[in-house]
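With one protein chain removed, the remaining protein chains of the complex are shown where they sit.
Residue numbering begins at 1 within each chain, and the chains themselves are lettered A, B and C in the order written.
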Amino acid sequence: MEITLDILQKVIKKREPNSHKGNFGRVLLIGGNINYGGAIIMAASAAVHTGAGLVTVATNKENLSSLHSVVPEAMFINFFDKVSLTTAISTADVVVVGPGLGADNRAKEVLEVTLSNISDNQLCIIDGSAITLISENDSLKELIANNKKIIFTPHQMEWQRLSGIPIDKQIDDINLQKQTSLNATVILKKHHTTIYHQSGTIDNLAIGGPFMATGGMGDILTGVLAAFITQFKESSLDERINAAVYLHSYIAENLSHKYYVTLPTDIIKKIQKTMLKVISEQK
Amino acid sequence: MEITLDILQKVIKKREPNSHKGNFGRVLLIGGNINYGGAIIMAASAAVHTGAGLVTVATNKENLSSLHSVVPEAMFINFFDKVSLTTAISTADVVVVGPGLGADNRAKEVLEVTLSNISDNQLCIIDGSAITLISENDSLKELIANNKKIIFTPHQMEWQRLSGIPIDKQIDDINLQKQTSLNATVILKKHHTTIYHQSGTIDNLAIGGPFMATGGMGDILTGVLAAFITQFKESSLDERINAAVYLHSYIAENLSHKYYVTLPTDIIKKIQKTMLKVISEQK
Amino acid sequence: MEITLDILQKVIKKREPNSHKGNFGRVLLIGGNINYGGAIIMAASAAVHTGAGLVTVATNKENLSSLHSVVPEAMFINFFDKVSLTTAISTADVVVVGPGLGADNRAKEVLEVTLSNISDNQLCIIDGSAITLISENDSLKELIANNKKIIFTPHQMEWQRLSGIPIDKQIDDINLQKQTSLNATVILKKHHTTIYHQSGTIDNLAIGGPFMATGGMGDILTGVLAAFITQFKESSLDERINAAVYLHSYIAENLSHKYYVTLPTDIIKKIQKTMLKVISEQK
Partner (left out) sequence: MEITLDILQKVIKKREPNSHKGNFGRVLLIGGNINYGGAIIMAASAAVHTGAGLVTVATNKENLSSLHSVVPEAMFINFFDKVSLTTAISTADVVVVGPGLGADNRAKEVLEVTLSNISDNQLCIIDGSAITLISENDSLKELIANNKKIIFTPHQMEWQRLSGIPIDKQIDDINLQKQTSLNATVILKKHHTTIYHQSGTIDNLAIGGPFMATGGMGDILTGVLAAFITQFKESSLDERINAAVYLHSYIAENLSHKYYVTLPTDIIKKIQKTMLKVISEQK
């Protein structure tokens, strides 16, 4: 079904008065090698601005200074420090792995530690090169075979790698079959993103557009997703995912009336206001 | 008693024409290990924006670049350099210790140097993991036993650790008893924060809310507190503390009409304007 | 001919709905030694804000933190790592080399690797000290002798070095002769910039002014140029170059009604809005 604005009004709740940051979730984001540090920084900033209670970034130490410069609210761990990484995973409500992770051996190692330590009912969003690495390594795929809360966020080429379905064959029936066998949610990012939910439902996004076609746009979606999933537990997982995906493109669409191209950092700045505006306009 | 807006109008004074930065206090903030650098950066930025005359941050050297990127007005010292740290403590009007300090052995060492060098009538705000470390180490507690100007800023779990009172038993009578024996001010951060003053007075905050439930919110309170305490010496310590606590939540509350979640860095940006606005509206 | 506002309306196209970031080009910017890191950071930020799909910066590792702090959308490679640099060149649609590169031996080495690996029909913008290095080293000049898609962006002194024509002799006839023998586009930056196109056409800019006379202004022109060239392939190369040069000064001119001096970072902030405004006003 087509996702519409009312999903935001349904999912985003006014916060309970007597709640604290622990109620709004611990999000751990793993990624950002020496080349792609900006990806994980933007993902973390998106999670912070969307309202996640506590946000930790596991990344290459080279990204520490820029992380704190851009988003001092986020905490840091060195992703090569296995003890810290394992501990952080064990206490996280949602784990994001992949933004700017890269695909070399050290990235693979980090991914291996991550997937090995995620418990079978811990929610994990797998993005970017982490999808590619999993596509290429059956041993990685097996590590999450029993976890029914995996969310993949591939673009079409990454989906081709993961599913084996060539881009021009990626139609709902075929995608659904593969997604079912993967036992995971698949958010297939493209012009009008399609979401294949664990529940078997297929949802579509009719908003968003080419003004979003810029590097880093997918990274911030992971941050918004993580924060929605961990905050709004009164709604079903399907609804939370739909709402996050919708919000991301909805902000971009609004900005596209002012900007020729919409940058990820532009969207981040509008998250807090848009979330409040949407629920304030609710009847 | 419930703290109200007029505490700001009472405490915040128009500055004396013939005053200089030395009149508005030297604030030293100690914290920020390699994982939690953002905490001390935000605390320092809050102190600078609240009007402290000179702000120095003693932190892990890894946080130097991001500190200057976020708040070039603040000065830096390496908190592992005992000579520098000791010298800085001796010239500070107010010391904040704890934001992002961590709880490992090196953090304990820094805290030990800090508490050993604070003179008995030097004001010291103890926050975050510094509270936890003191809870666990009687030797640390003894270092400040004779100082009547200690302010603890625990959240409920930290107060449980420090006081031994389980969260569900934390009622005024019991808290007050423990606070009296600690010989310190206790700002117990929770939904509607309660302040147990040295004077025996108990004050309550009726504003603030769950839109503030995000990591780093407590860190900036320490910076606001330090700057109020060191600037507004015409008011009593109780009044200055109440005013700082009120301002912090008052700004957040104002922002909550525009933002779904209010971030620490959002509050920092509004401090200067709000402080002027409040006293300008005074009759 | 004099370039006018309608060049923007002609070149800037509404994006095709079904397009992705790959359609808007991979821009590689090479420069930024330890002294002039800001130059390449600003160039990259300009490219990102102008809408380039994917922007990578090859620079000195010392510039990594500030790059991500200023523009997290950009990716990083160490320009002394020949394998990474060569790979990045091979996949780039447009290469910019020179902003903040410096003129020492290590800079020369980076330039040599760059020019050796650019294929004969790959577009390359050569700026700043890269122009000076080429002027002084025939071996470098030879590396690009067969490439008809080279764009030089010298200011008058750099053009004197490259062409041998003293500044006071730099008139169209003489410049054109030299440009023809160079087999390259020459954007001669001065009060009212002149563009000598590969096609033999000479175009002039009548806007812009001394409010732009500040360090870094030329750096961001390279970023805007790269993003226009790679995005708007329906227009001829001459048109895309003219449009980029015009936009850069047009924004500066607009800002000059508000600011005494217009900084490069001020212009960057206005690119997205100006691009949309210009095409929205189109009849």
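By definition in this document, a residue touches a chain if its C-beta (ideal position, glycine included) is under 8 Å from a C-beta of that chain, and two chains touch if they have at least 3 such contacts.
As the structure is a computational prediction, the values presented were derived from the model and not from experiment.
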{"item": "Of B:N18, B:N105 or B:N121, the one touching the omitted chain in the full complex", "value": "B:N18"}
{"item": "Touch criterion as defined above, residue of B:G31, B:G51, B:G128 or B:G209 at the omitted chain", "value": "B:G51"}
{"item": "Touching residue (missing chain; options C:G38, C:G98 or C:P154)", "value": "C:G38"}
{"item": "Residue of C:V27, C:L54 or C:V70 in touch with the missing chain, whole complex considered", "value": "C:V70"}
{"item": "Residues from subunit B at the interface with the omitted partner, ascending", "value": "12, 15-21, 23-24, 48-55, 64-69, 71-77, 84, 271-273, 275-276, 279"}
{"item": "Hidden partner interface residues of subunit C, rising order", "value": "34-39, 41-42, 62-63, 65-66, 69-70, 155, 190-191, 209-211, 213-217, 257-266"}
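The working rule: only the chains that are shown with their structure count from here on.
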{"item": "Closest chain to the centre of mass proxy, which here is the mean CA position", "value": "A"}
{"item": "Copies subunit B and subunit C - rotation angle from C-alpha fit, nearest 5 degrees", "value": "180"}
{"item": "Interface residue overlap between copies subunit A and subunit C, same or different (over half shared)", "value": "different"}
{"item": "Centroid comparison with subunit B (C-alpha atoms), farthest chain", "value": "C"}
{"item": "Subunit A-subunit C separation of Cα centroids, rounded to whole Å", "value": "34"}
{"item": "Length of the line joining the C-alpha centres of subunit B and subunit C, rounded to whole Å", "value": "49"}
{"item": "Where subunit B touches two or more other chains at once, by residue number", "value": "65-66, 69"}
